[in-house]
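Here's the structure we're looking at; comments come further down.
Only a single protein chain was left out; the remaining protein chains are all shown in position.
What follows is subunit A.
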């Protein structure tokens, strides 16, 4: 059994390049355009490997981030989910709208992507109606069962990491591979990472700051802390900040992305800055007026970075190659300002 499995693996390793070159040639001949070179891509993910023998032309996405990433690569998805949480009036985001306009596929035009609602779960029927040749769920929390269902419609790229913890860089790289745009993806990663890092390099107050990223719940005095692999801590780390020790010490494993923390122990949450998202209209003063939250050193010292707008929150919580440049313009100045006010 072991032997035969090993033999199979060995065979498949030999076979892949051979098959790829064969089918690539065949596809060219069939299309007759000769423009595409031999194409083959293999994308490993949580639920296996997705092998593409032809460049996908109609791509459907699920969850956040995946559609944005395609757009960042200059590709318009054939179908994508409506942005229900934190979306704008178009059921989309400002950064998606801008990218679609630029690619000549603005909402209402015939090139615009089909959209489907995911608030009731993965929308299999409408995804199938798009007739995709690739489904992307690289950033998602889909189950193996959902992956199997999607795979029946078209080859599917499953989650690269569990529970929405896939990094934007990994999603970008995977989609670059899947669409034959690896080089563009690498350039984009370098550029965005550089722009984020430049914030810290140009602002010593940011670079030296420790941070806690979490959610302070005013309605029930709850505190949730986002842990290392979550997109929000990653965002602040990318700016050059360091995650506070209290969070690092309490990070149990890489698969959990948040930790609930009793407000009675608020004073243990020592850091220069604390980030929280909150309901629209919430102010820093609301946190300072809450006697328990006021025990958090960063709250007492005015080191609160707040997103009180779901659209803004989305740009860094579902961070991706398209939303991060937008966040750099719309959110990072606030971060710099707060860091400077706290650390002089």
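Simple rule for what comes next: a contact is a pair of C-beta atoms (placed from the backbone, for glycine too) under 8 Å apart; a residue touches a chain by one contact, two chains touch by 3 or more; residues count from 1.
As a convention for this text, contacts and distances are computed from a predicted model.
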Name of the absent chain as recorded in UniProt (options "Iron ABC transporter permease", "Peptidoglycan glycosyltransferase MrdB", "Glycine cleavage system H protein" or "Polysulfide reductase NrfD"): "Iron ABC transporter permease"
Full-complex touch with the removed chain, picking from A:129, A:270 or A:292, is A:292
Considering the complete complex, identify which of A:245, A:264 or A:337 is in touch with the unshown chain. A:264
Looking beyond the chains shown, say which of A:218, A:270, A:284 or A:328 touches the absent one. A:218
Absent-chain interface as seen on subunit A, which is shown: 84-86, 119-120, 217-222, 250, 259-267, 279, 290-292, 294-295, 310
